[in-house]
Each structure stands twice: as structure tokens, then as C-alpha cells.
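All protein chains of the complex are present and in place, except for one that has been dropped.
By written order: A, B and C. Residues from 1 in each chain.
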Amino acid sequence: MKDRLFCKVLENIEIASNIYKIEIEKVEMLQNIKAGQFLNIKCDDALLLRRPISISYVETDRIGLVIRKSGKGTVVLCNKRKGEMLDVLGPLGNGFTIDEKEQRVIVIGGGIGTAPLLELVKRLEGKDVTVLLGYKTEPYLVNEFEEYVRDVKVATEDGSFGHKGYVTELFIEAIKENSAEMVYACGPEIMLKEVQRICSKYEVKSQISIEERMACGVGACLVCTCKVKAEEKGVKYVRTCKDGPVFSGEEVIFHD
Amino acid sequence: MKDRLFCKVLENIEIASNIYKIEIEKVEMLQNIKAGQFLNIKCDDALLLRRPISISYVETDRIGLVIRKSGKGTVVLCNKRKGEMLDVLGPLGNGFTIDEKEQRVIVIGGGIGTAPLLELVKRLEGKDVTVLLGYKTEPYLVNEFEEYVRDVKVATEDGSFGHKGYVTELFIEAIKENSAEMVYACGPEIMLKEVQRICSKYEVKSQISIEERMACGVGACLVCTCKVKAEEKGVKYVRTCKDGPVFSGEEVIFHD
Amino acid sequence: MTKIDMCVDLNGFKMKNPVTVASGTFGFGREYAEYVDLNQIGAISVKGLTLEERQGNPTPRVVETPMGMINSVGLQNPGVEYFIKHELPYLSQFDTKIIANINGNTIEEYCKMAEILSKTSVDALELNISCPNVKSGGVAFGINPDMVYKVTKSVRENCGKYLIVKLSPNVSDIKEIGIAAENGGADCISLINTLIGMGIDIETQKPILARGSGGLSGPAVKPVAVRMVYEVTKVVNIPVIGMGGIMDYADAVEFFLAGADAISVGTANFINPKVTMDILKGIEGYMERKGYTCVKEFVGKLDF
Partner (left out) sequence: MTKIDMCVDLNGFKMKNPVTVASGTFGFGREYAEYVDLNQIGAISVKGLTLEERQGNPTPRVVETPMGMINSVGLQNPGVEYFIKHELPYLSQFDTKIIANINGNTIEEYCKMAEILSKTSVDALELNISCPNVKSGGVAFGINPDMVYKVTKSVRENCGKYLIVKLSPNVSDIKEIGIAAENGGADCISLINTLIGMGIDIETQKPILARGSGGLSGPAVKPVAVRMVYEVTKVVNIPVIGMGGIMDYADAVEFFLAGADAISVGTANFINPKVTMDILKGIEGYMERKGYTCVKEFVGKLDF
């Protein structure tokens, strides 16, 4: 049977301002992880609910998380010290699907949404992969992506690094240059909406990983519902935690 | 103005099973401490209320607390590591009164109630002091008391150390042998009641430090009320935190 | 050592142990079956059902609060017929009691559902007259004793199953609501459902929940729940299933002492999917320590 897992923090370093890379022990039960899956993490006794955090990369003995300090829970997580234990549930969610037949793929990440794409890119080895990374001002994980892919382009909103502007601008360029068979994206909703629009315009398939507030993380409580297009009734309500967080880009209906 | 104080933990050692001696930095504002005063300590974010803990001893640069792991808060406190910060309010309460004129005094402590008596005994230097300490089974702080007083007697309920039985039995012996001008006591209610009874029988004055559940610790919320005898109306309701925790033994009216 | 018997008998409704899971927090059992052996749970109250499928409220549907959470799922569920066809058979594999939590916009809907479900293998119905997350029906029924009596009585007449009525805590006098349910013919009372609460995002200046307010659950509400269980069990003669913020065995024992015959675990499942098993073991440990051989020995044994 599955259970909560208690994993030791092996390392925690601030890799950019307010962005932390935390490596935790890959305990025995943390098996068969797919890129795009997440952990639901108990931060401390003072915070009731767990926090969903993507698995950024997997190594033989450890799992890497990349976390942005944003609210109470992530502040606690980012302050965890080497040797402390993390109480995690997972791996959860469906993760990205990789199709042997798709050779030319584009991977787009925005901000902390770049985190889960790292493991994905590792697993896309052998394909023709373009990685597009967008940040407000300070990039991170770029070197890590470059370990696996030669073609990594960066955009920053303020132009402090790479292309000045949105990563979706790079995306349009890339897709025009050499259309893709699959687009993988993770980032803020506004970026994903734009990716959705562009993919639809250029008729490219996509898989996008979305965010929704969660409680159980396993599909039981229905607080994380996402609206998707459905054959029969037009719309269908699915669980971001269990049926997602990765959905086909065509099907997701964003809030307006 | 007074404020919360943030004191670094300098040392934390388990001195008996489930009994911890925690030394914290004596920050500048922690001045003019009287023996018998206490601190109201915030354990962590998950526990709302502070916990009252006596000041056990005071040194130039540090304050010693002796804490028994008993519930949620004390478990957290006893797990504090060197270097962590403690958020404390204090010194609070009235503390023991020492009268120049009283020469022969008896000090009785039961269990964790021995803690605040250590600083008291230090300050009783020069007097003829008998210290009687009672424990269930495992004594602690005995050596510390012996540093200041030659006449330290120990009782344990199971006889594993010193007199087998209650410390109040030693008290009766001591008072019979050589009556005292003042008795100082701190310990479980059942012991204090017995001390009260004995003092009244042998007509000895006493100061006893009592426990009551607290919230504010400063005298504002009135949850820690203790009933005492009063001149006019027979009884009076006083605040354990502000008017106590030390009361004249004659006046306290215990719950029955 | 005498053997500890964890069975409880709630006036004919027998469970192998008094630890149940609360409606809406355990889905239809499928997800948590990966974490807990459902055969070990006293009863499972399934996600609130309605006559027709419901899509529920827009998201966000959850806010974390100090030691609590507010949800506004809004009874998203596939409808009672789907439940009977696709979920009940799954749940029926397990040796646990199945409680169908029913929700209607009108008394007729409640009755209709009771009728339909009475023909199935569910073990009990739980009349939810207290859901704060729907516009019509729901909580409106739950705060008025006359309405509670009326809806209970009507459902009773259409119900061939053990009938549990679930009370809302958002009332001035929970005792009169409990009495109304008993008089209406309830076999059992469960409480508490969620308190109505609201959380606001001070940066966007909007409520965090798309719906504005929702139902507060978790440890924060436990003191209110224990008090209400105590009050209700003093005035009714039918069994009570207590819930609201139970996180561990000690919380559960508080409810038993207050008068609950069984307890239900909701929000805690989200934090620890195996929590029911921990609670069960904890209760056993408590019983051993105190020398009890069956749960009944300390139900309502509050010394006050």
C-alpha cells in the first residue's frame, strides 16, 4: 500500500533570489516517477494543508525540487535545512506523455514552471528538442537544461538576459521556423493561455501542466477541479491533481 | 517599554529522563530578576498560547530553565537546539520575598517544582537553610542545590534514592527538629496542600509557588485566577500570573 | 489480557469499528483504497449525491485557514444513478458499511433519492441538510427545526434504510435541531457539517473562494463540534456520529467521551491518508490503557 513518505533533505541552496533547489532522499517507495508528476508536501505543524510541488528532476538516490518562496508554506520549505525530514505524498498526478513517434518537440517554461520541465527534457533525449525559458528578470536552471539540450533560448521581461519580452514570442518564432509535433508547457496561466492560442493557430498538439489549489492531492476531495472540453456534453470537470496536472492543451478551458 | 524578548538557546541537555536544562541568553532587557519569577514562552507557530516556565537560575550572561516534557509545548521546548531563538515574555510574576530577619528557613520542592527554588537558594546564602527535594523516582538538580547548601535531603516515592516516601515526611521531621521562620515551597498541588497543613499545624510562615493555566501571563485576561483568603470579604480572587505565582501559604484556598 | 472488541452497534447499524470517513472527503473510496485497506474502516460516507449530476462551483474551491480549511466544492457529483451503476459496485467489494450522503433542492428530491437508494445495497442514507455550498436547499433546511422535522419525516417515509440526519453547526440551538431530527424519525444523527467561513485575498481584494464563502472544517472547528456533540447527545435518544476536526485518536476519544457512538474523519484524510488506521490503533491503545473492552464503556462517560 502507498503511504506518506519521510525523506531527508540532502541539500538546499538558493539558486536565484527566492528560488531554492532542494534535494531530498529518494526513499524506496518513491518509484516509477514520470516527468511532470508532483509531491504534496506537509510544510510544518502550523500549516494544515500540504503544498503541491513538482518533481523537477530525479537521480538515482535523490529527487530535486525547485521552489519559489511565495507564501507561508513555501517560506517554510525554503528554510528547511540539510538533515531535516520532509513528509511527502507522491508521486502524484499523471505527468507528461512522451510519444516515441514525435521527433520535433518544443518545451516552454515560464518562471517556476520551468522546474518540472527539467526531468521532461532529460527524458526527451534523442529527439529534436527546443527549450524556451521565460523569466521576469533573473533566469535559473538554464545551465541544467543546457546539459541535455543544445537549443535553449531564454527570454526575460526586462531584457536582463536573453530575449527581452515574453517567452511566447520566442515560441512563435520557433514554431514558424520549424513547426513541432508536440509542445510541452508549464508556467503561469497567462503564458499557458497564449501557448494554447498559438498552438491552435499553428495546429500543433500540446501538453500543458496547470496549477490549481489543492487539498488531498489524490483525487478524493474535488477542490482542484479543472474544466476541459468533452466529447458528449461540451465540458467535463476533471481533477487537476489526479487527472492532471498535465492536460492536452486543446482541452483545457481556462477561467476568464 | 517592555517587549517580547528573543533569546538564543545556549545549551540544552537532558538532565534526567524527560527533564531538560535549557540555558538561554540573558538579553539586556532581562533585568532585575527575582527568584520565583517566570517567563511566558512561545513554543512555535503551531501552538497559539505561551507556556509559563520558571526561571531556575540566573547567571551573568544566561538564564537557566528546567523543563519537564509533558505536553505539546514542552515537547517543542525540550527539542530546541543550541542556536535557535526563544520568544519570551518576562520576567513575570512576583517571585519569592526574602526577609533579612528570617535566619532559619526550609525550602521544599517536589518534582519540576524544584526548578525555581535553585535561584532562591542561591539568594538565601548566609542563612541556615535546609533543602528538601522530592521526586517520583529519578532525582535531578540535587548537585546544583548542594553547591549552595550543605543540608540537602532527597525523598523518592519508590525509594530509589534517599528517603523512601514523600518529601513532606522529611518536612515534618525537619520542622520538628528545628522549627523554621520561613518555609518556601514549590511543587504539585497535593504537596503544597500538605505543606500548608503542616505549616499551619506548626505555626510556621510559608511562601508557596502555585500553578494555574495561563493565557496573557501579565495580569490582563483573568484566566489564571486563584482564590485567597481576604480580610474583608473572606475570599479574594487574585491573578496567579501577576499577583503570584508566589503566595503566602496561609492565604491560598486550593480547589477541593 | 481481555480481548478488545471494537464493534459498535448504533441501534441496529453494526460497524466493525467506530471509525468512519466523512462525506466529501473520501470520494467514493477509490483513491484512498491505494493507501488504506477499506475493509478496516467502520463505514464510508460517500461524496454528497444529488438526483442529477452536478458540476459544482467554480474554482478556487479551497482556502487554507489557521488550522482549518474552507471548501466550496458545491456538491460536484455524478448523480445518484451513476453512483449506483459505477461506484456502488466498486465499494460493495469491501467489507465496510456504505453510507449514501444525499442532498436535495426540495423535499421531493430528497424523497426521490431515498426511494431510489433504498432499492440498492447501500447500508444507510445520510440526509445532508447542512451543506453550505449550494444556493437552494442545503443549509436552508438545516437551520430551521420545523424544516428539519419535515424533511426528515418525509424522507423517513420513503426510506427503507437506516437513516442518518447530518446537522449544520450554523445554528443558534443545535439541541432543538437534533430533537427535530429525532422526532422526524432519524435513526441516527451525524454532526457537525462545516461552519460557514470566508477568506479574503488582501492583494486582489477578492474572496479567495470563487463562491465567496464556504465550509470551514479541520482542527479549528473541533471545540465547537465537541460542544455540539455533547449538547445533542444529552437531549436525544438515538445514536450520534461525531465529527469535526478529528486528527488523531485523542481527538476521537474527546468525541466519544462527549457522547458520540462513532466518529467520522474528514479533513485529516487529506493530510494523512492512513489517518483512520492510526486513529483506530490509538483508540485501541487508549482502551487497553484504561481497561476498556468495548467502545460503549466510555461513550458519554464525561465526568461533568
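As a convention for this text, contacts are C-beta pairs under 8 Å (C-beta built on N, C-alpha and C of every residue); 3 or more make two chains touch, one makes a residue touch a chain.
None of the values given here were measured: they were computed from a predicted structure.
**Q** Considering the full assembly, with which of the depicted chains is the omitted chain in contact?
**A** B, C
**Q** Take the complete complex as the reference. Which residues in chain C touch the chain that isn't displayed?
**A** Its contact residues with the unshown chain are 63, 65-68, 70, 143-144, 170-173, 195-200, 202, 204-207, 212-213, 216, 218-224, 226-227, 230, 245, 250, 253-254, 257-258, 286, 298, 301-304.
**Q** Considering the whole complex, not just the chains shown, which residues of chain B touch the missing one?
**A** Chain B touches the missing chain through residues 1-4, 42, 47-50, 89, 212-226, 235, 237, 242, 255.
Basically, only the chains that are shown with their structure count from here on.
**Q** Graph of touching chains, which shape: line, ring, star, complete, other?
**A** The chain contacts form an open line.
**Q** Select the chain at the greatest separation from chain A, using centres from the mean of Cα atoms.
**A** If we average the C-alpha coordinates per chain, B ends up farthest from chain A.
**Q** Go ahead and note the Å separation of the Cα centroids belonging to chain A and chain C.
**A** Taking the mean C-alpha position of each chain, the two centres sit 36 Å apart.
**Q** What is the distance, in whole Å, between the centres of chain B and chain C, each centre taken as the mean of its C-alpha atoms?
**A** Roughly 47 Å, centre to centre.
**Q** How many angstrom lie between the centres of chain A and chain B, each centre taken as the mean Cα position?
**A** So the centre of chain A lies 56 Å away from the centre of chain B.
**Q** Among all residues of chain A, which ones touch two or more of the remaining chains?
**A** Touching at least two other chains: none.
**Q** Residues of chain C touching 2+ other chains?
**A** There are none in chain C.
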